[in-house]
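The other protein chains are all here in position, but one chain of the complex has been omitted.
Let's look at chain A:
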Amino acid sequence: MTHNLILRVIAKWMIPVILLFALYVQFHGDYSPGGGFQAGVIFTTAFLLHALAYGRDATMRIIPENTLKYLSCLGVLIYAGVGVTSMVRGGNFLDYSRLASTPISGQHIGIILIELGVGITVASVMLLIFFTFSRRVIDQ
């Protein structure tokens, strides 16, 4: 893979578009088909394309594995945190209506935060899986 100029140039153009599309799927998920799972996977494909075009090591420099580990846990914590916040405010677990002054805005905030948590975890776990399988031995 030395003559991969075309691939690299195209990838450079494609990656921002893919990321943008992922963000659209993520944040438009409560009005149209989409949501955290789909967005997370699309988001990861941008990094996979980068890894295919520029090599895995370059990608790992952009987003190190340790960061990914923290991110994957962060997503779960966002999810659980939203649920606990609604419990603290006197509702049941994941009762979004309690999150803001009116139930409607509460539902909006709740679902966006929840899906954000899902998206972060899915994207980082997908990348972690890719890194794990593309690497033969554990490097210390």
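Convention: a residue touches a chain if its C-beta (ideal position, glycine included) is under 8 Å from a C-beta of that chain, and two chains touch if they have at least 3 such contacts; residues count from 1.
Please note the rule applied: contacts and distances are computed from a predicted model.
Candidate names were "ABC transporter permease", "Electron transfer flavoprotein subunit beta", "Monovalent cation/H+ antiporter subunit D family protein" or "Cytochrome ubiquinol oxidase subunit I", and the UniProt protein name of the unshown chain is "Monovalent cation/H+ antiporter subunit D family protein". Of the listed positions A:Cys73, A:Ile104 or A:Ile129, the one in contact with the omitted chain in the full complex is A:Cys73. Of the candidate positions A:Phe43, A:Tyr96 or A:Phe131, contact with the hidden chain is made by A:Tyr96.
Note on the undisplayed chain: of the listed residues A:Leu52, A:Met87 or A:Ala100, the one touching it is A:Met87.
Although one chain is hidden here, its contacts on chain A can still be listed: residues 69-70, 72-74, 76-77, 79-80, 83-84, 87, 91-97, 138.
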